[in-house]
Structures are given as C-alpha cells and as structure tokens.
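Rest of the complex left out; these chains stay put.
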Amino acid sequence: MITKTLQELAEYLGGTVHGDPNVRINGLAPLEGATPEKITFLANAKYAAKVEETKAGAVLMAPGGEPYGHNVIELPNPYLGFAKLLTLFYTRPHPNLGVMPEAIIGINVTMGEDINIYPGAVIGNNVSIGNKVVIYPGAVIYDDVSIGEETVIHANAVVRERCQIGKRCKLQPGSVIGSDGFGYAPDGQSYYPIPQIGIVVLEDDVEIGANATVDRAALEVTLIKRGTKLDNLVQVAHNCQIGEDCMIVSQVGIAGSSRIGNHVTLAGQVGVVGHVSIGDNVIVGAQSGVPGSLPGNEYYSGSPAMPHKQWLRVMGVMPRLPDMRKKISELEKKLNLLEARLAKE
Amino acid sequence: MITKTLQELAEYLGGTVHGDPNVRINGLAPLEGATPEKITFLANAKYAAKVEETKAGAVLMAPGGEPYGHNVIELPNPYLGFAKLLTLFYTRPHPNLGVMPEAIIGINVTMGEDINIYPGAVIGNNVSIGNKVVIYPGAVIYDDVSIGEETVIHANAVVRERCQIGKRCKLQPGSVIGSDGFGYAPDGQSYYPIPQIGIVVLEDDVEIGANATVDRAALEVTLIKRGTKLDNLVQVAHNCQIGEDCMIVSQVGIAGSSRIGNHVTLAGQVGVVGHVSIGDNVIVGAQSGVPGSLPGNEYYSGSPAMPHKQWLRVMGVMPRLPDMRKKISELEKKLNLLEARLAKE
C-alpha cells in the first residue's frame, strides 16, 4: 500500500494544500464512507453539502468550494485529480517479464526494453515492438507491424499486416485493427473482392474498445489521430480519418472514407454514412444517423440528424401525432359544415 | 442412440402418459415428418390440426389438447418439454479430458474434478476453476479469476483479471468479460484514462453471446444476476447492474451505471442511456432508445421509448405525415377564403 503526505499529493497533482500538509493518505474513497487515511473529492457542486459530513482525511475540490474545516487540495479540475490519484494509488507498473515461454515470436522482430509478451501471444515477422509494450495471451500481431512504446495489447486482439500502432495506445480484448475493408466491384451479378492493400495507423494515446473493428484502407491509410478513444464494438470502415481527442462511444459505425474532425463525440449506436465530413467539436446524440456532412461546433441528434434543439422540439411533437391527425380531421369537418352553411345563405 | 419408454420420458419431464406407456422413443421430430420411434410436440395451438396426420409415436401436448388417438405426454409447458428432450436425446456430457497438452496454465491455479481445458487455452495465476468446467482453445483467463462449476467458456473468449464467473454459465466464442470501462477525465483538450479498478460478476446460469462485451466497473462491480442471457454483440458498460432472468437480445447497448430489473426483455439493437433504471418485467421493442428511467411491468417501444400501444399509434401516423401537411395547408387556404368572404359581408 502506497502512503503519501497531502503535500506530496498536491505536488503530484499541481494543486494547493489548505490545512495540514503532513496528513498521511493511502487511498481514495467516496465522500460517504471515507476514513481519515483516505482522500475524497468533490467534482459535482450537487454534492457540496456532503463535504460537511465526510470523515475523509482530505478533500480534492475546485477553488471557491466550502471546506467545512477539512484539509483540502484545491485544484481547477478535481475529477481529473481523482483520476490521477486512482492511477497513483491503485495501478501498478507491468512486471517486465520479457518474452515469456510459449509466446510465439517470428523472425526479425525488434524489441525494446522492459516488455511483457505473454504465453500464447503470436508475433509475426519483421515486427517492431517499443519499450514497455505489453502483449497479452492470444493477441496476434501479423508481419511488418510496428507498436509504439508503452502500448498495451490485450488478449485475443489482432493487428494485421503492416499496420502502425502509436505510443501509449491500448487495445482491449478482441479488438481488430487492419481487417480488410468491405470493398467489392459488382460484375453484374456477383461481387469481385477489391484487394485492400492499404493499412491502419493509430497515432499515440489512441484506445480501442473490446471487439471494436478498424478496417485497413483500400489503397492508403485508415487514420485515427492522437488521443482518440473508441469504445467497445465500434466499427470504423476503410479509408476513414478520425481526428484528435474524439470520443466514439459503443456500437457506433462509421462508413467508408468519412472524415471526423477533432474533439468530436459520437454517442452510442450512432451511424455515419460514407464519404462525409463532420466538423470539429461536434456532438452527435445516441442512435442518431448522419446522412451528410455536418458543420462543426454544433450538437446534432436524430436520424436523419438535425440540430439537437430542433430534434428535441420534433420529438416533443411525436407522441401527439395521433391527436394531431384527429384534430385535422375535426377541423376539416367543421370547416366543411361552415362552408356548406355559408353556401346556403 | 438413446432409447426410452414413454413412461420414462413422462417421469423425466414431470408429465402424464395417456396411451401406451411402453412405446419406445429414440428422438424428437417435427409434427410433419416424424416416424413412429420419435416423439413430437404441439406448442402452438395454430398447429393443432397437424396432430391428426403425424406419424410420431407420441405427442407432447398441454392439457386439453386433442390427441387424435395418439399416445400423449400431457404437461403444462410442451415447449419446455421439447427443450428438455432435446437435451436428453441430443447432447452429450463433456469427455473429462482434464488439462490437455498445450494448454497453458499459470501458477497457483486450483482445479475441480472432471474438467476439460483444451490445447491453446491460457489460464493465468491464482485462478480457481470449479468441477466440470470446460475451457476451449484460445480462451484466455487472466489472473485471480474464479469460475464456477459446470461453466463452459468457448474458444477465444476472454475473462480479465479478478472477475468472477458463476456456476453453469456459458461464454460463447469471442465474448469479453472485464474489459476496461470507457471512462476518461477531460483535461480541457485531451482525455485522461480513469483506471478501471472494479470487476465484473456474472452470477449463476448467466450466458454471454458471441463477441458480446461486459466492461469492468470503474471502482466496484458490473453485475449480471442469475439466469440472465445476453445475445451476440451486446454491450454492457461499466457499473451496470442487470437483474435476474433477463433476455438481452443481440446488439443491445447499455450505457454506464444503468440498472435493469428482473425479468426484463430488451429486444435487438435497443440502446439504453447511462444512469437510468428499468423496472421489473419491462419489455423494450427492437431498435428502441431508452433516454430515461422506465417504470416496471410495461411494454415500451420507439426512440425515444414510449408505451408500446402509443408508439403503434404514432407509427401508424408516420406514413401519413406528408398528407397531413398538405391537408393543413388546404384547410388554411379554405379558412382564409371564408374569413375574407365574411370580412366583406
């Protein structure tokens, strides 16, 4: 168990201590249920009153929060601080076991230092593996792949030939990088498979969810840029380009050759058609369908997608459609009666 | 080939024989095409007339059915009886081959009796494996996992560290239990990965479909309770709790921290947002989107979901929207004409 003084934690987080800098902390706990050797955090103003009652030895909070007499580390983003302390207290570096027996290694594989390649992992020929890379059992790396340092590839993930994986990437179990794009030339009746001779490039700090799939490009590159995270069961088709720091939530599908800007969020089960562009900072609500390009800096919802506020109004009307239809019918009858009456006059 | 008398089958199923208890049966067949050594079943009253023509040696049917002179096992739930006879006649116990050569076993693994661990399976350290467990090739069990008795883990399924799998569970090929939850703390521009230090618990009799994914909790437990079945490609996000005896059909996605009651059915491709509750005995129709909590004992459909009957009425109006719009326009013109005419008078 790690123990740190509050001062040490404040320095680690870039925050400021108010109260006793020497109090000793050995872990994190929620506001309720924390004990004096734990630090807790206030990330949502809704819970500010709970700070009064907490038994924690210290509280992470934003400037302007009420400490109720507690020791405090003040920092602008307490939720980020919480995440960093979770890393500090509860995660351990990988053990540097090297290439373990029963891992299967091809020829001409270059390996960095402090790696872990587990039994049952299969590495092809001409693969380059950076320092501190971890490859779990059953992961399969085809020939001519490069894997940047500190990347973790979980069990039964697959990286196909020639794809390039950046630094500090994480591939969850069962994810597939570089499967053939879904490209066929119709010959009238049947479909002739178009060789998919491109690759996938994942830049640094990209994370890929369990059983998510990223297809290799037909000719060039399917590209996922720095910092972007894909959740489980996401599909990225061939030739797509996804910008930096995007959040692509579970079961999203992006069809071929589409371009997603930077800092875009696609919520769960969204579908994006092929050959469109989505601008920077766009948010697309869950289950939406994107049938064309979307300008940046806007929140869209619906299938087909429209601005979110408009969609909310449209959805508000939906349950009333049967009443509206009835009302139209009533109005028509009334109007016909009026017309008939006036015609007689 | 197994052969049983009708009396033996009736005792196995808890039903009652009408007719010859000594007729010998060696398998199941549909009403049409059955032969005298087979038993058939009537589970849907729609097909009652077909009983007359069947050549089967006996018929499973509910009380009150017309036997048309056939030998009958009468029991309240003939479809359940059919399923149990399928098990009796057509499934075989696993062969108890033990730990086969080329299975990879970590240190401090405890194993029950009559297990089957196939070549190419990988078991981590400190894993506990109950009696009669079957683990197929390529399945990867990380450290500190426990697996209850009679559980079957198919090829290339993955169970990550510390997760707990109950008794008589079944994990289809490629399913992933305990992948990291999709949790990130925004730091303004980028996303800092929040360590996911919780686990997944599958209680007894839980089944997980092929390539389905269940994420580990951020801090505590993602819980799937006794008897619940997940179909292929389902996504369960971190910190969810799913009750007992639920049917979660293919490609459903449930976002983080949501709670599903007991005996809930989510039909195919349903999406449930995070942090909501769905009450007991709810049914949600295919492709629906659940944007908030749903009270129990109700059938919902639509995206956003509404009571199913209301949704049917709304959907009935949808194709008429263009006509409604035209009609409103016509009514407006007529009304304006009337107003103009009256203004002149």
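By letter and in written order, the chains are A and B; residue numbering begins at 1 in each of them.
Just so we're on the same page, a residue touches a chain if its C-beta (ideal position, glycine included) is under 8 Å from a C-beta of that chain, and two chains touch if they have at least 3 such contacts.
As the structure is a prediction and not an experimental result, all values here were calculated from the model.
K.L.:
If 2 of the identical subunits are displayed, how many subunits does the entire complex have according to this structure file?
P.N.:
Of the complex's copies, 2 are shown; altogether there are 3.
In the analysis below, only the chains that are shown with their structure count from here on.
K.L.:
In whole angstrom, what separates the CA-based centres of chain A and chain B?
P.N.:
The mean C-alpha positions of chain A and chain B differ by 27 Å.
K.L.:
Can you list the residues on chain A that touch chain B in the complex?
P.N.:
Touching chain B: residues 77, 79-80, 82-84, 86-87, 90-91, 102, 118-120, 136-138, 154-156, 170, 172-174, 205, 207, 209-211, 227, 229, 231-233, 245, 247, 249-251, 263, 268-269, 286-287, 315, 318-319, 321-322, 324-325, 328, 331-332, 335, 338-339, 342 of chain A.
K.L.:
Looking at the complex, which residues from chain B come into contact with chain A?
P.N.:
104, 120, 122, 138, 140, 142, 156, 158, 160, 174, 176, 179-180, 182, 184-195, 197, 211, 213, 215, 233, 235, 237, 251, 253, 255, 269, 271, 273, 289, 291, 302-304, 306, 310, 313-314, 316-318, 320-321, 324, 327-328, 331, 334-335, 338, 341-342
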